[in-house]
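Heads up, one of the protein chains got dropped from this complex, but the rest are sitting where they should.
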Amino acid sequence: MNQDIIADIKKDHVEKLLDAGKRVDGRGFDEYRNISVEVGINERAEGSALVTLGRTKVMVGVKLSVGMPFPDMPDSGVLTTNAELIPLASPSFERGPPDEDTVELARVVDRAIRESGCIELEKLCIEEGELVWIVFIDLHPLDYDGNLFDACTLGAIAALKNTYMPKLEDGKVDYKTRTEEKLPVRDTPVEVTYCKIGRHIVLDPCLEEEEVLDARLTVGYNEKGEIVAMQKGGSGTFTKEEIVDIVRKGREKAEFLRQHIPG
Amino acid sequence: MNQDIIADIKKDHVEKLLDAGKRVDGRGFDEYRNISVEVGINERAEGSALVTLGRTKVMVGVKLSVGMPFPDMPDSGVLTTNAELIPLASPSFERGPPDEDTVELARVVDRAIRESGCIELEKLCIEEGELVWIVFIDLHPLDYDGNLFDACTLGAIAALKNTYMPKLEDGKVDYKTRTEEKLPVRDTPVEVTYCKIGRHIVLDPCLEEEEVLDARLTVGYNEKGEIVAMQKGGSGTFTKEEIVDIVRKGREKAEFLRQHIPG
Amino acid sequence: MNQDIIADIKKDHVEKLLDAGKRVDGRGFDEYRNISVEVGINERAEGSALVTLGRTKVMVGVKLSVGMPFPDMPDSGVLTTNAELIPLASPSFERGPPDEDTVELARVVDRAIRESGCIELEKLCIEEGELVWIVFIDLHPLDYDGNLFDACTLGAIAALKNTYMPKLEDGKVDYKTRTEEKLPVRDTPVEVTYCKIGRHIVLDPCLEEEEVLDARLTVGYNEKGEIVAMQKGGSGTFTKEEIVDIVRKGREKAEFLRQHIPG
Amino acid sequence: MKAGEPEEFIVDGRRLDGRRVDELRPLKIEAGVLKRADGSAYVEWGGNKVLAACYGPKEIHPRHEANPKRAVLRTYYSMAPFSVYERKRPGPDRRSMEISKVTRQALESVVFTHLYPMTAIDVFIEILQAQAGTRCAGITAASVALADAGIPMRDLVPACAAGKVGGHIVLDLFDIEDNYGEADLPVAIVPRTGEVCLMQMDGNLTQEEFEQAFELAIKGCMQVYEKQKEALKKVYEKRSEE
Amino acid sequence: MKAGEPEEFIVDGRRLDGRRVDELRPLKIEAGVLKRADGSAYVEWGGNKVLAACYGPKEIHPRHEANPKRAVLRTYYSMAPFSVYERKRPGPDRRSMEISKVTRQALESVVFTHLYPMTAIDVFIEILQAQAGTRCAGITAASVALADAGIPMRDLVPACAAGKVGGHIVLDLFDIEDNYGEADLPVAIVPRTGEVCLMQMDGNLTQEEFEQAFELAIKGCMQVYEKQKEALKKVYEKRSEE
Partner (left out) sequence: MKAGEPEEFIVDGRRLDGRRVDELRPLKIEAGVLKRADGSAYVEWGGNKVLAACYGPKEIHPRHEANPKRAVLRTYYSMAPFSVYERKRPGPDRRSMEISKVTRQALESVVFTHLYPMTAIDVFIEILQAQAGTRCAGITAASVALADAGIPMRDLVPACAAGKVGGHIVLDLFDIEDNYGEADLPVAIVPRTGEVCLMQMDGNLTQEEFEQAFELAIKGCMQVYEKQKEALKKVYEKRSEE
């Protein structure tokens, strides 16, 4: 019961600050926390990135393997996005099979990557109908202080752009030999998340804000600024105008995020 | 604890009514509830049926797929019967992997279908030892008011008799094109369930009766009236004579059930 | 809470006896309980053994099957060791997927078998890169009174030495026809377990001792007396000298165990 | 082009199933269709056939999941094995887990959960036959089932998707449009206030296209809302007659 | 005809394993074979080797499964991986779940569970080697294990199957008869009253054949009953000597 009372007090506190034009960590309403993106930080992964977003830290690894294509896409590589919310990263993450938050994270990141068509999957066919490259993106938060959607999408595209193809011999992957060839990536989708607390809309919620938010809206954009993915969260609602406004102003935030990707 | 006291009171009530020659819903001891069977009610399934037995409602879908035969039956199709007791249908059904009641239901229905040989599995071989048709029967209760055995077996055979073969191209199934050809079915097995409450034997228990029964006997018959499956349930017992008697009089009830199958 | 107090009392009791030079069951510190090993006791298994070690009883079955080799060992058979701690054998064993004790048992027994190279896996290749024999060792304790490591390793090697190859026809196993040919086994590894209770080191802990031990050391030896496997257990520690000493004196106990293997 | 993709999605102002761009598929809603459930609804929406049932407010197991300030709303979206062309293995998959979550959040925005602390309200959505748009059909059915169970709510929650196919913004995609189209945008609203309580999108839309599709989806929701109200009216009338 | 099916099942009045039609396979029952279990029994029945163990009455976990009016009887039938020709993967499958259920119901009809409210009585049946008829062997062993554990019961529960092979009604099918025969009818009874507490059947029988097989199975049960009583007598004698 105490948990709920504490939650009420917290929400009250965060909201009052916002009423006074302030956020819990002193940022502007439309401001991201400090962002850093390092790539190529894992020698076992074909591609990798470590994203720091304020105190949130996420590692993303890209592994390549080979296998059968889907029957309805015989000449196309396969993309698989997976997340693990390991309890090392937060007391609220639990061991066991993926829960709905884990699944949602993986699927919303996957949506921006997939729908933007950023990976040239049609170039990942080895033998039509028989053998294609399978791209595994593993989202691996290490320290959780809110807004995994934006951090993980940023890490995923940064890692993909840094992915080298391993050597292929007789239909088998030689992981120990990396070729010069990079994974063909033609777009740079990112996701931008706003949340609504009371009557305020703020960018990039930190954990303290996430815990009290009414509603959340994540929008993914490709390089052209087109919308490729959306996901509303939270038990609260947005007005139509709020949504249209978020989608508009998120576009320039996407451009801002994109600048943090190395290379 | 209250649950158990209520159960005792309920049992007492049902039994006293029976002593007075009455059933909780006013039926005769040897009488089925209202039965209706509709077939072809699902456009995604190759065969389907919706059975209403009093207030019990069951949907059965038959799907066809192709795969390897069993090693010891290389020229025979494969039959798989599956049940799901979805919590939508009853507050007593729980989510999660199949429990023993679910498994028993699937296996007892399967028994009548399989042992009657009603599906001509030997005609479902596509390439000996390599490729055969797999028949999936999915038992899907929607509203649970007792006697799923009889309702599901009736639905299964009705759906099977209404099953059209999908088109096969290059060893793959084109589900969107249904052929004129029907699944070869040569018999019409049904199951008949009696239960024992105190010293009384009654046909087709409704839920209120099932909840207080001592013992249950389900008997499956083929068209010739031969016995093809039996399953006793409940923690109580039958006398030898009761069993022989049930098996005898069930035969005409089977004939009665069979008349409700369309087509 | 009582459980813990009882545990303390038990430990006190066992330790005081040891201080007086006595074990709970009257054995010498360096003495095994009665050992018997019967082989060929299961007609469905290609090899089998029943080991009795005091009141501990373990059945081990060896089954052979065929399958793909590992990619990095294309001309070698495959060894798989599995344990089941069925609740029939002890009130402390629970149903469900293998817990860490079950997994440790299987892996420590596997270690001695595998690292000693006792099975000539290179002779179990049927067609390089395509088809090899798979050796399943199933450890199946039936009555648990301590020291499953030694009993199961003894049972495993006894069963392996008693394993007959089944007939192979067209790449399929005919289990009903057993050939005269035996599984090629060239060494006889066994494991010897000591435990530390207070300041005492004793051989072959019975359950009462296992329940109160501070630390456990299991050492596997091949026929030459070389060490092929080790596993320390328990939340307590050993001194360096204790470990070296156990490893030395375990060697002759291994020779003693080996004499109990029939044939 | 994917195998099976049509050359044109709209010919002479008509879509492949004969509808206009802003036209819903035929929609039929019936409330109170199940005996055991506390509330239920059946929705037939084009080729979708969906059942929803509501149980509760009721005791919650395990107890530590209870909330002292409000009822816990639990939603389970599930597809029958025979609801799709290729038989679906029973049990939850990742897609159904996500849909269950967004459905729950959409419904939480209208249910007065604070009236029933320490209890659970369970909503089960069963897709019996699927033809694209099952999440919208499910939410639509679920809120009718909740109302049928007498759970106090500030409004019903109609849901409807819009999307883009062959360059056109259209309402309520059916399966061919969903498989080969450019974007799908499911939306659920609280009609009395116009609030948006569910919103997802995948595909590719410019800002302008998005705004157009969003507007269209909301209009679709309002049509669905009328059908929901009719269904409830009908079942209340029927019950008061009994 | 399935691969491996014999041409004839009965030649000169003898079955393929030399038995007459109404003859049991050799049956050996031993009680009190395990040290840890509260009660146990070992049954060797033709090529079947079966262990049963009973633990209880004992505290029940999780607590909410306890029944204030009687002990909860739990039965688990399980096959060792090496008990069959093709290695069985560990863990329960659908067949063993069904057998566990009917076994429990058969035993519930004789155990005085009301004497031990709020407790559990666990019975584990482990098939070490199988040659058809393992469920009957398991029930037979289980009721001896219960008795060995001192659990009050109104009678033992012997079980035995009859069936039809090659047109003949025979007792106690072994594996070849079970695989290629026409029907199998396992039965368990409460010998003192003649009540039937387990009854299953699959195959094909006319009414007349059924009645004949049923009668035969009951006679088989009575023979099994004698062996059960002998085994218990032996273990009591042995214990009183100790």
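Couple of notes before you dig in:
First chain written, first letter: the chains are A, B, C, D and E, and each begins at residue 1.
Keep this in mind: contacts are C-beta pairs under 8 Å (C-beta built on N, C-alpha and C of every residue); 3 or more make two chains touch, one makes a residue touch a chain.
Just so it is clear, the model here is predicted, and its values are computed rather than measured.
Note on the chain not shown: across the whole complex it touches A, C. Here the missing chain is touched by one residue of C:R23, C:R44 or C:R111, and it is C:R111. In the full complex, chain A touches the hidden chain at residues 42-45, 48, 55, 57, 59, 61-63, 65, 82, 84, 86-91, 95, 97, 136, 138, 140, 142-145, 175-176.
Interface with the hidden chain, as seen from chain C, comprises residues 1, 4, 72-73, 98, 100-101, 103-104, 106-107, 111, 114-116, 217, 222, 225-240, 243-244, 247-248, 251.
Just so we're on the same page, only the chains that are shown with their structure count from here on.
Looking at chain C and chain D, not one chain touches each of them. Listed by label, the chains touching chain A and chain B alike are D. Chain B and chain E have centres, each the mean of its CA atoms, that are 27 Å apart. Chain A and chain E have Cα centroids lying 57 Å from one another.
Distance between chain centres (mean CA atoms), chain B to chain D: 31 Å. Screening every pair of chains for touch gives A-D, B-D, B-E, C-E.
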